[in-house]
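For this view, one protein chain was removed and the others were kept in their places.
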Amino acid sequence: MSAAARNLAGWASVGPALAWTLVFFVLPFAAMAAASLTPLGVDGPSLDDYRQFFVNPAYWRAMTNSLEVTAMVTVASVLLAYPFAWILADVVPERWQRLALMLAVLPFWTSYLVRSYSWLLVLAEKGVINTALVDLGLLAGPVQLANTRLATVIGFVHFFVMLLTLTIFANLKQLSPNYRKAAADLGAGPIRSFIHVILPLTLPGIMVGAFLTFVLAIGDYITPQILGGNNELLMPQLIVMQVGRRGDFASASALSLILMAVVTVAYVACARWLKIERV
Amino acid sequence: MRVLAIIYAALLYGFIFLPVAVLILFSFQATSFPIPPFTGPSLRWYGAVLSDGRLTAGLVNSVLVALASSAAAVLLGFRSAWGLAHFRLPGAAWLRGLITIPLTVSYLIIGMGLLIMFNAIGLPKSLWAAGVGHVVINLPLCFAIIYSQMGDHQLTIERAARDLGAAEWQVLLLITAPMLWPALFAAFFLSMTFSWDEFVISWLLTRFDTTLPVEIWNLMRSGLNPKTNAVGALVFGVSIMLAILFELIALRRRPA
Partner (left out) sequence: MKALLQVHDVSHRFGASSVLNHVSLAVAPGSYTVLLGPSGSGKTTLLSILGGFLLPSDGRIVIRGEDCTAVPPAKRPTATVFQDYALFPHMSVGGNVGFGLRMRGMGRIERDERAKAALEQVGLPGAFARKPHELSGGQRQRVALARALVVEPAVLLLDEPLGALDLKLRRQMQDELKAIQKRAGTAFIHVTHDQEEAMALADHCVVMNAGRIEDEGPPERVYARPATRFTAGFMGESTMIAGTVTKRGTIETVLGTFAALHKTSAGARVTLAIRPEHVGLARTRGNLGKGLVTDVVFQGSFKRVLARSAAGDGFAIIAKLAADSAVRPGDMVSFACDPAHLIVLTE
């Protein structure tokens, strides 16, 4: 086959997917960018909706809320998941590991919506936790757990602990057991062997997992809407509100693009530690 | 040390299972509120779910959208992975990047973009629009899974088949597809679960005929309700069965 014919065959097979991505992913971005420049009630192009983000404290607040919640979720999830994954990979006997892991991620199979709703049942004013604590005499009366930032964080952490346990477990299992043996042979106790050998070797995997957590959490509408309610808004809630309450596509577009930009900046900042550009 | 580990694991299992356990327990509630005290067991709310026409219609719609969009995503992902693995295309790294980039973008923003574009060209909301969105989110995933399986080994084997006289279509049909079957299957299955569970895009892009998650959302807006528990428990049960099926097929196909 000549070089030109080979190239043609290559483009023919990559073409459809490429076209799909361009038409239904890149083009919508262009449409959003165009929409964001024509604010509601303003004639001609204007950066008004971007300006809004910086001058309107409610908008700015939504972004800082989002970043705070996402940071808390990422840190808490990694800190909870790592020891758990380590226990599954190291303490649980080999033949039970698969089952233990499958059990640990079982609630993945509930619908994402329903999982958040289930936490609402647990955290509600007359829900399981409040009832139990009051019955045990630990609380005089129910406290507000649902519709708080705490509820949003709990809901997120629940999901991402499962995700991170899965990735960190896979990471730990990939390590040759000889690393640990070599470290022990050279006189490192379990703790030093962990700090000097195991942790550095699994760090790249953790970084990828943490970044994934950040990206997925900051863009999610469902969990903050169901569990956090409207007491404090996160960016996705603000975006939906622009469309839902006001039909303001321009503002929604501008806020979406700003959120995208923040994720991109985070990606560029972490790119050094992330090797995911090589798919 | 060991005792600490066991306690920690038990606490985490508790945390992970608490909401699911509560969900399922109160789906059997006999009275109208899914909060303590437990008044069941009763199948009252399961009956209510199965006789709710909107929920069953949403279920059928969800299955159709998931099947169609996953098939399209696997097909597109396979064709592009194959093309990029076999030919040295100019800017191949950029092409791979472009095809996988939607993975890092929030579903909400993808859905919002499609909504604005469809609005601009006057395309009405429909299940088709939601399906298009589901292909956008699943294509990068299918591509990545299938592309990762197309190593040098795969290329040598196809080369061997060509050396023995196989035409391109025979290589594809007799060698490539059967060898990649586990990856194709995994990609299809993952796409199915993502599409099946996807809410925001469907919510933004459909109106009257809609998918199950959107119907569940509508149900949830009426507050805590054992009917939501029942439908959630049902979805969970079906998903678990599918997951076990997947596991069995994957295990059966794994070489000894």
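Per-chain numbering from 1; labels A and B assigned in written order.
Convention: contacts are C-beta pairs under 8 Å (C-beta built on N, C-alpha and C of every residue); 3 or more make two chains touch, one makes a residue touch a chain.
Here the structure is a predicted model, which means the values were calculated and not measured.
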Wait, the hidden chain, what does it touch out of the ones we have here?
B
Full-complex contact with the absent chain, from B:56, B:170 or B:218:
B:170
Where the complex has a chain not shown, which of B:18, B:49 or B:161 is the residue touching it?
B:161
Contact footprint on chain B, counting only the chain that is left out:
153, 156-157, 159-167, 170, 175, 178-179, 181, 255-256
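Heads up, the rule we're going with is that only the chains that are shown with their structure count from here on.
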List the centre-to-centre spacing of chain A and chain B in whole Å, with centres computed as mean CA coordinates.
17
Which residues of chain B touch chain A in their complex?
1-2, 5-6, 8-9, 12-13, 15-20, 22-23, 26, 33-36, 76-77, 79-80, 82-84, 86-89, 95-102, 104-110, 112-117, 119-120, 132-133, 135-136, 139, 143-144, 147-148, 197, 199-200, 204, 212-213, 216-217, 220, 224, 228-229, 231-232, 235-236, 239-240, 243, 247
Touch list for chain A against partner chain B, complex:
6-7, 9-14, 16-18, 20-21, 24-29, 31-32, 35, 80, 83-84, 87-88, 91-92, 102-104, 106-107, 109-115, 117-122, 124, 126-128, 131, 158, 161-162, 190, 215-216, 218-222, 226, 236, 239-240, 243, 249, 252-253, 256, 259-260, 263, 267, 277, 279
